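First the structure, which I've put down as structure tokens, then a few questions once you've had a look.
One protein chain omitted, others in place.
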Amino acid sequence: MKTLSSPFIWIILVVVGGASLLPILTNSVSLREDMFLMLMLVILASSINIIMGYTGYVSFGHIVFFGLGGYLAFFLMKEFQVQFMLAALVGGAGASLIAFFIGIPVLRLRGAYFALATIGINEAFRSFFTNFDLFGGAVGMFFNFSVYDAYGGAKNAGQLAYYAMVVLALVTIGTSFVIKKSKFGLGLMAIREDQDASMVLGIDPARLKVLTYTISAFFPAVAGALFFFKNGLIEPGPAFELHRSIEALVMVMLGGYGTVTGPIVGAVVYERLRGFLITDPTLSNAHLVIAGVLLLLIVLFVTAGVIGWVRQRVPALRRYLE
Amino acid sequence: MNIEALIASSIDGLMLGFVFGLMAMGLTLIFGVMKVINLGHGPFIVMGMFAILVMSQLGINPYLGLVIVVLLGLLTGIVVYFVAVHRVINAPELTTLLATFSVNMILIGALTIIFSTSPRGLDLELPSFRTGAITVLGTRFVAVLVAVGVTIALYSFLYRTRTGKSIRAVANNRGAAELMGINSSWILALSFGIGTLLAMISGGLLATLFSFTVLSGGGLEVKSFVIVVLGGLGNPTGALFGGIIIGLLESITTIFIPVSWVPVFEFVVFVLILLFRPNGLFGAR
Amino acid sequence: MFSKMTRLLWIGIVLVTLLALAACAPAPTPAPTAAPPTAAPKPAATTAPVATAAPQATTAPAPTAAPKAAEPKKLLLGFTASQTGAQQVASKKQIEGLQLWLDDVKKAGGIKLKDGTTYLPEIKFYDDESKTDRVQTLYTKLINEDKADFLLSPYSSTLVKAAAVVSEQNDKVMITAGAADDATMEQGFKKTFQLYTPASRYLTGAADALKKFVPTAKKVAIIYEKDSFSTSVANALQPYAKSIGFEVVLFEGYDTGTTDFAPFINKITAANPDAILGGGHFADGTTFSKQLFEKKVPIQFVAILVAPPEPTFKDIGDAALGIIGPSQWEPQVTFSAESAKAANLPYYGPSNKAFTDAYLAKYKESPSYHSAGGYAQGLVLQKAIEDADSVDPAKIVAALDKMNLMTFYGVIKFSTDAKTHGKQQAHGMVYMQWQKDSAGKLVTQIVWPLEAKSADAVLRK
Partner (left out) sequence: MSTTNSVILTIENVSKRFGGLLALDKVNLSVKEGEIFGIIGPNGAGKTTLFNVINGVYPPTEGRVKFRGEDVTGLQPFDMSKRGLARTFQVVRPLSELTVRENVTVGACFGREHLPLEKAEKVADEVLEYVGLAERKEMLASKLNVAQKKRLEMARALAARPILLLLDEVLAGLNPHEVADMLGVVRKIRDQGITILMIEHLMHAVMNLSDRVFVLDYGAQIAEGTPQEVSNHPKVIEAYLGDPKVAQRFLEGAA
């Protein structure tokens, strides 16, 4: 494939992969935890970017797939002792399937209506899982610690989950790039710019959008499965947390909407910033306010996000910085 | 199931519905005039609650305090508009969403610093009227009166005054309104102010009914979305009816299904309405 | 004109922000301007300034040998706290209690081992925003970067569950307060120890009390918040209530975040119960009680979780009257050196009065059971170190396994069974009720168990 001969994507993958190796090399568990969370956010932001940045559909409730994937996989691991990576993939596939069926009607909505519908879907699932006793209802599900024995103990399981998350992040970024550089991605961007015109140009928007939604549901779902596997417990509140979804949108905007690197940069910057504000003794009380003010400044003055801004300022980089 | 409980709940739900309607009206007005989904709506509601709380702690009667809340709300809204929204008013939807979301973060953060997230309540007692299993709560009764009064005031303002007509003109077609010599920035700011004051009044009323925290806004904001969609985005009357419907729906379904299923039901209805009646139940088209 | 106005506003914003930053930056002094008067101490300030009031803390009987005061060794206790988010109130109380323990230890000159080594505990904590996803990262940081020697818990079952996973993964000893979930402690943990009475025993006593106080009562309604903790309470209560002869006429959960209980109360009334048992957390509990009162629901016995034991519950005025709440501890509890002797248990730590007075002096607010839990976290660890005569985790675990004693907070004994290791065995609940004192002021009294009561129960009208 010609797309993969682009040096750009390899540079990104090497940078992300290299950074992911740091905690292993320095043998720092807390760095690994930080990276685990950060990679998860990169995945979340990148997959939202696929539906939002490329296709122009603002999915507010994308976190629903994180929760669904997490729940499906957790159920398989707990009840049927399915190996965690397999369970995660099944969780991802299940969430994609659900996305497919949800997408068919919901993607007919445009703009604000679509955004509101995704919020409604997330909330409906959250309250449904609160009542769904097979998956533990309000109490959620938790592992007995012995589950981790199959992976060489809880400590080792954390390590394995981390490796899986690294791979998933690389695959997500790769997919995001391949989509952007493909004919499929070109079609998506045509839909984003002008859906009616794109139809006249021969694009079947409904088909492309549903497919995109399905793909973009897969990655957060697998990430959710890994996250809750490492967590050892899953509950409806943390699984379908609308706020996290909105934060992921913020990351996409921060980094640059519609670019491959944007969500990565956005997730890293946002997470570092919040992490810093929370752990810094003098700022922690005001962290929400400070993060809010910074975000507002960026939204008002750097509308295109960090990467978008660089691309505008240095047109020479346009070809290389996707 | 028992018929008295059903009637009692319907009355409770109907009365609460008016307050919900008022709450959603602010959101829908802002959307109607400037196509902005205001994610700062929740914190505005919460600000109304805490404004009333502070005033009642200062010894001001909560209902009297609502008058001050009106001014406070208008001012807050106008300031927020010029700080956060004005610059991006013509930018794509997402930008205004994020701008108002950052307002949300700032306000919630500031309110948390000032008030902490501990639950608060007003110690307010009004007589309630009781016959059989049916009780009409005094606080709710007053809340309905206030909600209706505010709605009437809003409509007289929008339809009877010059400024109100300008707001409607800008809502219809901003470009044309500008050609007619209407200063649209000012009108937009004013509309944002009115939307905010509606949210804050409803917050003040809710504070007289329930206990609340700085974080109460989140759930109420989502509920406002549901109501607004039910009534048709951008349609204030629709929002009032939407609020009443949600109030009734919640209270009546409580009698028939386990209460914890009520939100499931509510959100499924919400998505279905978006899919099949995107202009709301009363959508003209 | 407007662009000018916008610019002005912008300058204002920037100024305010700068001011706020300037106000915060050089202020490690214990008086943050914007924070509420009893704000939790900053995380960096590992030990708080010594409180002015000097309670007679009868700290552990110090070993007889009084060696030269060797330089005390630092002992770092790490945990996360909810400085923001839903659990902020209770979490704050918990830290305040812990802080008081730190003061007491400091005054006693640290924790001393037989060989004369002295340990001076310090605490380090981060804000977890009441969210599980931060908890795990922050605990990992506490363990690996801050090198915490021992861990204490965040507040609320959900957060503790997440934290315990990390502490167990890293082989750290953790003493938990603020977590009553049974499920958490049935995961085969090895180094996690629970101070709270488990959720399954939260309201069973209330059912017993009901039987005693209202002998004619037959039908009960069990209503609960649909969250992990409250659901476990209700799930344990239902079979118990049936087993002692009650008919459960309504067993229903409500969604977290429910604000309006009016229709639900209509439904409960329609089921015609003699008593209501259940509840959830603070906000829903207060609203429920208030609406119950406004609707003049004539049910004599109402016992709900979490909200009533909090001092601020009285903000709802007369609606609080007669409401009963299960509590891990109340200021009126009667645990003392004498009652310990009667029970044939050793007594350890300050007297109940010493704790309550010192707390009141320091924070100008009476302690809630969350505060007591916070103090007890430190106290139990201190005792374990002294018993083990070491800070070696394995020895500490052994000491905790053997522990069986009474403190101001009550009796403490942990399960040593492999499946439920660390689960609280001995600590019991007390049931408090809001009543009016002779001056007509709302006060709390312990009404159950009868042997611990500070006043007779009053039935609602």
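Order of writing sets the labels: A, B and C. Residues in every chain begin at 1.
By our rule, a residue touches a chain if its C-beta (ideal position, glycine included) is under 8 Å from a C-beta of that chain, and two chains touch if they have at least 3 such contacts.
This structure is a prediction, so every number in the text was calculated from the model and none was measured.
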{"item": "Which displayed chains the hidden chain touches across the whole complex", "value": "A"}
{"item": "Full-complex contact with the absent chain, from A:Ser47, A:Gln159, A:Thr172 or A:Ser198", "value": "A:Ser198"}
{"item": "Residue numbers in chain A that touch the chain omitted from display", "value": "2, 181-183, 186-187, 189-190, 192-194, 196-204, 258, 318"}
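Keep in mind that, in the parts below, only the chains that are shown with their structure count from here on.
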{"item": "Chain centre separation (chain B, chain C; CA means) in Å", "value": "36"}
{"item": "Chain C residues counted as touching two or more neighbouring chains", "value": "13, 34-35, 84, 226, 253, 255"}
{"item": "Where chain B touches two or more other chains, by residue", "value": "83, 87, 112-113, 258, 260, 263"}
{"item": "Interfacial residue positions of chain B with respect to chain A in the complex", "value": "31, 35, 37, 39, 83-84, 87-88, 91, 93-95, 97-99, 101-110, 112-113, 218, 222, 225-226, 229, 233, 258, 260-261, 263-264, 267-268, 270-271, 274-275, 278"}
{"item": "Complex contact set, residues of chain A against chain B", "value": "52, 58, 105-106, 108-109, 111-113, 115-117, 119-121, 123-124, 127-128, 130-131, 138, 242-243, 246, 249-250, 253, 257, 285-293, 295-296, 299-300, 303"}
{"item": "Footprint of chain B on chain C - complex, ascending", "value": "2, 5-6, 9-10, 13, 34-36, 84-86, 88-89, 92, 226, 252-255, 257-260, 262-264, 266-267, 269-270, 282-283, 286-287, 290-291, 294-296, 312, 315-318"}
